[in-house]
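Note that this complex is displayed minus one protein chain, with the remaining chains in position.
Chains here go by letter, A and B, matching the order in which they are written, and residues are numbered from 1 within each.
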Amino acid sequence: MNPGFRILIILGMVMLGSATYGQSLIFPRAIGMGAYGSSVKDSRAFTANPAGLVNIRDWDFSTATYTGVSTTDRGFVFHGLTFGKRFLDREALAFQYAPGTSLTLTVPPTLSIGGSNTPVSNDREITYEEPFAIGFGHAFSGTLSVGILGRLQRQKVMDTQFEIMVRDTTVYPVTSKVSYEAHAWLGDAGISWNASERFVIAVVGRNLIRLGETLLPDAVAEYRLSPTTSVELSGAYIASADLRLVGGLATDASGALGCEWTPGYGLAFRGAVYGDQNETPFLYAVGLSAGWSYEFLEVDASYLRFTSQEGRSGVINAAEFDPRKITNIDLNPYSRDRISFSIRAMFGNVRESLARIESVEMYSAVYPSSFEVFAYRPIGKARVRNISAKPIQARASIFVEKFMDMPTESQAVTIPPGGVADIELNAVFNDRVKDVAAMTIRDASVYANATPAEVYDDRAPARITFRGKNDWDGSVESLRFFVQPDDPDVLRASRDMLLQSRDAKTGSGSEPDAFIRARTLINAFAGQLMYVSDPKQSADFVQYPAETLRLRGGDCDDMSVCFASLLSSIGISTAFVDVVPPGAPERSHIYLLFDTGLDPKFGASISDNPKRYVVRKNREGMETIWIPVETTVAARGFDEAWTGGAQRYFDDVEVGLGLAKRWVRIVDIN
Amino acid sequence: MNRFLCSASGLVLLLTGCVHPAEVQLKPEEYRTDLEVLAVEIPDTAVTTSAVDSLAILPGDQLRFGGSFLVNRVKLDAGPGKVDSFAYSRVLVADSAVRFGDRHLGFSGGDLGAVSLNGSLMFKIPHRVVLRRPIVRDTVLVRGVEYLSNLATAYQPNQLYTWTALTSAYGRFEESIRTPDELIVQSPLGGSIVPRERDLIVRWKGSGGKLSIVISKFDPGAKKSSPLLEFRSRTNLGKAVIPARLLRQLPRTPYYVLTFILSNRKEVEPPMGYSGKILVQAASVYNSYIELQ
Partner (left out) sequence: MKTAFVLLCSVSLVTISLAGEIVVQKIQGEVSVRQGVTEVWNRIAAGDVLRPDDTMKTGVKGSAVLLVRGESGEAKRITLPQEVIVDLSDIRDLTQEELMLKLTMEKVRSSSYQWKNNELQIPRAAVVHGGNVTSPEGPAQNDPAVGVFRLNGTRVLFENGFYSTCALKSMEVFRLYPALGRKFENRLLVAEALGKARLRGEALNEYGSLLTLDGLSPDQQDLVKARMAELKR
């Protein structure tokens, strides 16, 4: 245990202070635990620390009732009910109506009107109550939350007045009642911090502000309550999965120590002792509580017993009454033993979360040209933690509006209790991605599911960058995705060209069919497509072949993509040759190789000079003759393109050993 | 189904707790709850009845009873050096009412022959009824007789006094009563200045009878008191509290007299030939003249 926390616990055991602990005693769970500020987890007793409201899952409703244990107690008193609601992911709001939080003091009649039939009424009735409270909590992160609380405190004094009336021949006394009222909205604020997996620390400031305060008039000033500002510190130590120890103390105050044991089957047992330096004896109260929870329902009962009954019998000496001792209307020197019951119910998205997303990381942007890869290649990963006590099969899914028709779910990953796993996310985008003109960043949602239920366990936001459809990340592998042999414009162009020159066969006649077709095609487009050298401006912008055909030109990448598409559309296998000269990456270049399909021993049918062609394996694994084509000079015809390509290839690969030294790469397109 | 069960049980909880929270009683000192305050009848101011401070009978009672046999010990305390006391016995039996116009002024005292108190003959003196009229000087009417004894030395507390009347017409009539203890008032003493905004704690010593306190406005010039309220002590604890809130309601004149009456009383049938009840009273009276501020 961290030494700092050890000291804190010891301090908690050393009692200081002078007033009663600011405890909310409406709900048995709070009564049974004593220092409740670090254990608020739903709408029950949220006034102990509004920061705990963020633990509400959706709708939370609780109600409580109590009865005294003495013979004079007449039955169950409705203590209060609370409503809480979680909203906006990190906020929660709760409202409490507690007519049972009231203390009424009566001063019996000191003078009675003799001879009259009207019943004698109390000289004075003083009522203190806190009927309403409203709280708000906000979670900054998974471990830190803050909350604010407003409590309406009312004081009423009903006073009996005397009047001496003279009527006809009689002087007679008459009593009348006068009521005085005072109220104030008291503001508290609280913080709850999960310092570690085992420690929770909570700090609550009480009566920090007073709004709309009115005071009882001077005539009854002796009954004025004076709420003073104080700070309560409480901590919880989660000793194990079923044992929670809590302790707390306040600045002007005393404290409490308690524990909660949850052995299983939804049961919970709690016990607490309360201490106050101003009380005798020092440990002035003991609270015991038991509870049972089942699905969305939780019922609890508690017994609060004061160790000394002195002054708690319901009758006290008027001269000893001091309203300054009343710092908490539920728990003060005049409170009596009580038995309480409560019911709590959750509605809405109430299933306890089994998994939590700790972080989401997106690996890369989505290039519309290659958006389909993310169906297989992960687009990112979600780090998911199993926050339940059993192993789970967790799945992560991601969804971005407009570009996906529905969330794409990952494979199931088994996570042991408390464990963490990185789940890779795939994304199946729809065709709308292809229309992205310029880079946009879209918000996406990542969900974690631990059960097959539709409701997810946790949701985290993510951002996905969609590049423009012509955006290119500069790698040859990605360039392949711009090659579209099936594009209607490409097919039309290549087929038209082939049909036109079906009968025009040039060459020696012994050349392979693929070679002839390629030559015909390249010659046909010579003059139609212009090479525009503008490497820096459009280094990461690639035109789709249809665009190049329409614009009738492009840069080195555009031309390579266009010719690769055209050649592929007429059934010729192609490959990119990617050259990045060492030490001169700005002079990187791409040109094409196309497969003649010819066995190397027939190389002579292509050319006598073996430097003009490349022998490499095709996708069937057979070594065939490939022709290098420099697409940037294709505008001048096939021969120039061939010569240029061959020369480059020879210089880069044969002489410069570029392939062996890996600054030349050949990437097959189809 | 489960949600319904939950809502139902929630409602049940709500409904079972319909009782109000138990109260805490701030119990005052015992003597604070002892007094009963009663209305006081003021008869027509034209009639001057004998003052409460000496008769120890409230004006209303004076007119209601058909007569009275009194043995009273009266002390008047108006401050240090202004203490007076006397004791007497008076017998008056109403013969007929004295009226002036439609106002009941008093009674005409019946002649009972010779009346003796503990064997001593009482003086038979004329009974005077005073008629007050505005502007004009009071007129004193003499109607009938009353019997008076000065008991300055003979009065003893805790003593049985017996009147014996030998009426000429109706024969013998006898009545007895025991005097209570000597009433000693410890607070407020005569001459005190009593603040209105504080509860007035009154203390006395004396038992053997019922205690009541009459508070009357006092006119020091005319030496007349007008009773306002009567307080009765239920249990005669020797202490009681007149709350400040009541003092504040009393008229703003400063001078008041608190008449403490420790009395034994009984009502008896009148002697033959007379009507109305007869009040037989033995009282120890202490008048404390105070100033209310």
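Structure notes:
One rule holds in what follows: a residue touches a chain if its C-beta (ideal position, glycine included) is under 8 Å from a C-beta of that chain, and two chains touch if they have at least 3 such contacts.
It should be emphasised that the depicted structure is a prediction, and the values quoted were computed from it without experimental measurement.
Shown chains touched by the hidden chain across the complete assembly: A.
Summary of contacts with the chain left out: across A:V373, A:I398 or A:M559, the touching residue is A:V373.
Residue A:L657 is the one among A:V69, A:L243, A:V455 or A:L657 that touches the chain missing from this view.
Touch with the chain that is not drawn comes from one residue among A:R57, A:R86, A:R124 or A:R612, which is A:R612. Residues of chain A in contact with the chain left out of this view: 370, 372-373, 376-377, 477, 480-481, 483, 485-486, 491, 505, 508-514, 516, 568-573, 575, 581, 587, 595, 597-605, 607-612, 615-623, 630, 632-633, 640, 643-644, 646-648, 650-652, 654-657, 659-661, 665-670.
Please note the rule applied: only the chains that are shown with their structure count from here on.
Distance between chain centres (mean CA atoms), chain A to chain B: 84 Å. The touching residues of chain B, when paired with chain A in their complex, are 2-3, 5-7, 9-10, 13-14, 16-29, 32-33, 35-44, 227-229, 231-232, 241-243, 245-246, 248-251.
Across the complex, chain A meets chain B through its residues 61, 63-66, 68, 72-79, 81, 100, 102-115, 123-126, 160-164, 166, 169-173, 295-297, 299, 314-319, 321, 334, 336, 341-343, 345, 347.
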